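For reference, the structure discussed in these notes is given below.
All protein chains of the complex are present and in place, except for one that has been dropped.
Letters A, B and C name the chains as they come in the text, with residue numbers starting at 1 for each one.
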Amino acid sequence: MTGSTLAGAVNSALRDAMAADERVVVFGEDVGRLGGVFRVTDGLRAEFGAERCFDTPLAEAGILGAAIGMAMYGLRPVVELQFDAFAYPAFEQVVSHLARMGNRTRGRMRLPVVVRIPYGGGIGAVEHHSDSSEAYAVHTPGLHVFTPATAGDAYGMLRAAIASPDPVLFFEPKRLYHVRAETDPAKETVAPIGTAVLRREGADAVLIAYGPAVPIALEAAAAARTEGWDLAVLDLRTLVPLDEETICDVVSRIGRAVVVHEAAGFGGFGAELAALIGERCFARLAAPVRRVTGLDIPYPPPRWERHHLPNVDRVLDAVATLGIR
Amino acid sequence: MTGSTLAGAVNSALRDAMAADERVVVFGEDVGRLGGVFRVTDGLRAEFGAERCFDTPLAEAGILGAAIGMAMYGLRPVVELQFDAFAYPAFEQVVSHLARMGNRTRGRMRLPVVVRIPYGGGIGAVEHHSDSSEAYAVHTPGLHVFTPATAGDAYGMLRAAIASPDPVLFFEPKRLYHVRAETDPAKETVAPIGTAVLRREGADAVLIAYGPAVPIALEAAAAARTEGWDLAVLDLRTLVPLDEETICDVVSRIGRAVVVHEAAGFGGFGAELAALIGERCFARLAAPVRRVTGLDIPYPPPRWERHHLPNVDRVLDAVATLGIR
Amino acid sequence: MSAPEMFLDADGTQIGAIPADLLDPETLVETHHALVLARRFDMQAGVLARQGRLVVYPSALGQEACQVGAVLALEPEDWFFPTYRDSMAMVVRGIDPVEVLTPQRGDRHCGHDPYEHRTAPPCTPLATQLPHAVGLAMAARSRGDRLAVLAFCGDGASSEGDFHEALNFAAVYQAPVVFLVQNNQYAISVPFREQTRAASLAAKADGYGMPGRRIDGNDVLMVRHAVGEALAAARAGAGPALIEAVTYRMGPHTTADDPSRYRDPEEERLWAARDPLARFGAFLRERGTLTEIVEKAAEADAEALADDLRARLEQEPVFDPADLFEHVYAEPTQRLRAQAAYLRAQMDAEHAAAEAAAEGARR
Partner (left out) sequence: MSAPEMFLDADGTQIGAIPADLLDPETLVETHHALVLARRFDMQAGVLARQGRLVVYPSALGQEACQVGAVLALEPEDWFFPTYRDSMAMVVRGIDPVEVLTPQRGDRHCGHDPYEHRTAPPCTPLATQLPHAVGLAMAARSRGDRLAVLAFCGDGASSEGDFHEALNFAAVYQAPVVFLVQNNQYAISVPFREQTRAASLAAKADGYGMPGRRIDGNDVLMVRHAVGEALAAARAGAGPALIEAVTYRMGPHTTADDPSRYRDPEEERLWAARDPLARFGAFLRERGTLTEIVEKAAEADAEALADDLRARLEQEPVFDPADLFEHVYAEPTQRLRAQAAYLRAQMDAEHAAAEAAAEGARR
C-alpha cells in the first residue's frame, strides 16, 4: 500500500529520507509503536529503531523545543504534531525560535526542522481536530510553509522539506490522506521549492487553491463546463516561498481569479493572494478577485461541517459574479 | 499625569472600570506592586487591594487560563501580557478556549475577558519586545481585536472592551504610550465598537491605518501637501469587528487607498484590507491598493528598526504610484 | 514503588479501616447503583459509536471507580471540570446522557448548560481545562463562596505545560481545587513508564507545595474518601491537592483505536482481575448490602438508561443554520449576518432543486 495514497506517500518519503540520511529522526505523540493516529509513520520504528523513531510525552512545546535543540546539534528532526489544534501549544517555540534562530545567529545556526501538521476538516471529527492554521504560519517570517494536494507532491515536497536548510511547516490535508495516487509517488520528480503548478488550463478564470481545496477546485472546474465556463486550476503547493511569478502570469493572462481555501476567510491566506494579485495585476483584472473560504466561525461540529467548507456550488457562485462573457 | 498620555488613559480606564464594577479584576506579571513595566497599572493595587489587582507567577497560559476560569464564574478579568512576544505561550488558551467558549456553549458561557498586549516596535528594545501580532488574532473567529491610536480612544475603547460580553484582545501601541493627549481622554465619548474614524479628510487617496501607524499616516498626509497630494487618513480602531462600511464608503468616494501597518506585510492584516477593498470597491478603484508595512523579516535589532518600520517616505513612495492627477 | 492507598484489595476484601460515613448502607447502595449505570452507559455509548450514531467514543471502561467515586464526593455547589474521557462522570453528575454525548453525536460542541450542572464543557486539548478550574476556584474564593472545584486529567496530560502552570497557580493562590489524575497507564499508545520517570504522579505535589496522594483508582470507596477529604479541605480554605488514582483503560483509546498495536493482552487480563465493579460487588455481597433487590433495581435502571439513550440517539439532530453564526459573538457581526444569509439562500436553493426534482419524478 505504501506509496499509493497521500498518507502512504508521506510514509515513503519519511522512510526514504531516513534511509538516505542517518541524521533524520522522527518523533512525536504516538508515532512509534502505534505508527501515528493516521498510521503515517507506520513501520518506521520497526525499520529504524526506537532511537530514530520514537514516542514522546504529551508536550507539544517540548517536542518542538527538543527538535530545535537536536537541529542545533546537526540532526534533521521531522516531528509530528498530532492534529492542527494541538500545534497551538508549540506556537511560541515555532514563532520565537524555530522561525528566527537562523536569522538571529546570522546563518550560523540554521534549523532544518520539519513540522508535520495533519490539518483541515472534512473527516467528521469532533472539536479541535479540523482546524486550518496555515495563515498563522505564513505571516511568520523565517518559516517555509508547504501543503501538498496529491500523493506525488506529498512525497516530493516532504523530501524537499527534509533536505531544506530552513524550517518547514508541512501541512498535510488529512482528508486527502486516503486518496489514491495515479502514479507511484516515489517515482515523481521532486518539485523545486516555491513552484506552483497549473493543474488544469482554462481561459475564463483561474481557481487558485492549495492542499484540501485543490480537489474542490478541480471538481468545480469540471462542473463549470456545463455552465460554459473554462476554468484553470492553480495549485500553489508552497505558500512560503510563494510562486508569485506564476500566479501573476496566470492571472494576467486569464484576467479573472477565485481563491479557494478551507480556513476562515477573514485574515486568511486568501487575503494575501487577493491583495497580491490586486497589487501586481491590477490593470489586467477584468473582475475583482473573489474568495471562497470557510465561514468566519470556529470550526463547527462534524455534522454541519459541510456547510462551513468551500464546495463546488460556492466556487461556481463566485465564478458567476466574474462577468465571464 | 493620569489621563494625559495614552498610558495614562489606559490607567484611568482601568481605574474607572474597577471603581464602577467590582467584578473587574486586573492581573498579570508585575502589574501589582510595580504597576507594570510600563507603569500602566500604577496605583491600582494600592487603590483596590491585592485581591483585585495582583501579580502572577510567570506563566502566560496560566494567566489566560485563570482569566477564563474567572470569567466563567462571572468576573471580568483584564489581564496584561507583558510584551507582544510573551503572549505567544498563551496562544492555545486564546485560540482554543477564549475565542470559542461562547460559541461552544451556544452563548451560555461567554467570556468577557480583556487581554491587554503592549505591542509593536519603535522603542529601541531588544529582541522579542517589538512584535506586532494582530494578524494572528484577527484570523481567529470569536475574538474582538481593538487597537487605539490616541489617548482618548485608549480610554473609550478599553472601557468598551471591559463592558463587552465578548473576549477582546486589546493591542496597545507601546511606542505611543507617552504621547500626550490634546483633551482629557476620560471626557471623550465612548466610541461604539466597530467604528473607524476619519482622522483627516482628503480627496486624492486615503491612508488606512491603525494603532502605531496612525501618527505615521497623519504625518505622511501632512507631508504630502508639499507634493500637492490631498490625503485622507482613516483610523480603523477596531480590527474585529471591522467597519467595512466606512472603509468602502471612503475608498469608493476617493478611489485610491494605501494601507499602513507595522507588522510584516505578507499575510498581514493589510492583506485583508486590500482584499476586501478589491472585492467590494473594484469598480471604484483608480489604482491598486498599496501596502506599506514592516519588511517580511523577523523584527530587527533596535539599532536598525527604523529601516524595518513604515515611515513617511515609504508612504509617499506608495502614494506616488497611485497615479494621482 | 509502594502500593497505592486502598480500602479493598482486588478481591474486595477489606484491608484498611473504612470511615463510618462511607459504610452507611444508603451510601454504599448509591455508589453501587452509580457504578452499574455508569458502566451500562459506557457500553451503550461504545455500541452507538460502532453503529455510527456517534462519530467516536472514548470509553472509560475500567475507570468507573474514579468516575463515580470522585463525582459522588462533590456537593451540588462545587464545580467539575471533565475531559473527553469523563462521560460517565458527567452522567453521575446528573447531566442528561444525551447531552453528555452531544459532542460525540457531532451536532454541538457541548450539549449541556455548564451553569445548570456546575460542570464545564468536556475538554479535549490536554490539560488546558486545569487553569480554568483554578481561575474559577480563585473567583469563587474572592467572592467568599464556600465551594470546591474538582478537575480531572489523564496521566499523559500531566506532561503538558498547562498542568504545571495550573498546579502552581492553585498552590500560590491557595485556590480550592482538587486535581484528580486518572492514571490509566496509557496516553493513547504511550505507556505510563514512558510518560515520566517520576516514581509516581503524586510525587509532583511536593514541587508545588500541595498535598499529594496516590490511591487505588479501582477502589471506589478509596476514591470517594480521598477526593471527599481533599474537597472538604479545599472548601475549608486549606488549598489545593493532587490525587493520582491508579487505574487502567480497559478498552481502546477511542472507538477508532487498536490497542493490539501497542499492548499485551496479558496486561489487559491482569487488570480485568482488578475490575472495580467486581471488587466493590464482592465487598457488598460479603457485607450483605448487595441484596437481589438492590442488584436488580440497578440493572433495571441501567437498562432503562440504555434504552432511552438508544431511542433518543436514533433521532437525527436537526440543523438550524443560524446555529453556526449566532454565538460566535454576543451580537453577530455584519460579516457573519451576510454569511448566514448566503448559507440560508444556498440551502433554500438546494431545497427547491430537490423539491423540483421530486416533483419531476412524481410526474
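As a working rule, contacts are C-beta pairs under 8 Å (C-beta built on N, C-alpha and C of every residue); 3 or more make two chains touch, one makes a residue touch a chain.
Since the structure is predicted, the reported quantities are computational estimates derived from the model, not experimental observations.
**Student:** Using the whole complex, pick out the displayed chains that touch the missing one.
**Tutor:** Across the whole assembly, the hidden chain touches A, B, C.
**Student:** Just name the one of C:159, C:218 or C:333 that touches the chain not displayed here.
**Tutor:** Only one listed residue reaches the unshown chain, and that is C:159.
**Student:** Of C:203, C:238, C:297 or C:330, which sits in contact with the chain we cannot see?
**Tutor:** C:203
**Student:** Tell me where the left-out chain touches subunit A, residue by residue.
**Tutor:** Against the missing chain, subunit A presents residues 25, 51, 56-57, 59, 61-62, 64-75, 77, 89, 92-93, 96-97, 100-110, 141-142, 144, 164-166, 194, 240-242, 244-245.
**Student:** Tell me, which residues in subunit C touch the chain that this view leaves out?
**Tutor:** The list for subunit C reads 159-165, 168, 171-172, 174, 194-199, 203-210, 239.
**Student:** Provide the residue numbers of subunit B that touch the chain removed from this figure.
**Tutor:** Spelled out for subunit B, the touching residues are 29-30, 32-35, 37, 55-62, 85-86, 88-89, 124-129, 266, 295-298, 300-304, 307-308, 313-314, 317.
Everything below uses one rule, namely that only the chains that are shown with their structure count from here on.
**Student:** Going by CA means, which chain is nearest the middle of everything shown?
**Tutor:** Closest to the centre of all protein C-alpha atoms: chain A.
**Student:** Hey, which chain ends up farthest from subunit C, C-alpha centres compared?
**Tutor:** If we average the C-alpha coordinates per chain, B ends up farthest from subunit C.
**Student:** Could you please state the distance in Å, as a whole number, between where the Cα atoms of subunit A are centred and where those of subunit B are centred?
**Tutor:** 30
**Student:** Taking the mean of the C-alpha atoms as each chain's centre, how many Å separate subunit B from subunit C?
**Tutor:** It comes to 40 Å between the two C-alpha centres.
**Student:** Distance from the CA centroid of subunit A to that of subunit C, rounded to the nearest Å?
**Tutor:** 35
**Student:** Could you tell me which residues belong to subunit B and also touch two or more other chains?
**Tutor:** Where subunit B meets two or more other chains at a single residue, that happens at 61, 89, 92, 96, 100, 103-104, 141-142, 240.
**Student:** Residues of subunit C that touch two or more other chains: which are they?
**Tutor:** Residues 108-109, 125, 161-162, 323, 328, 333, 335 of subunit C touch two or more partner chains.
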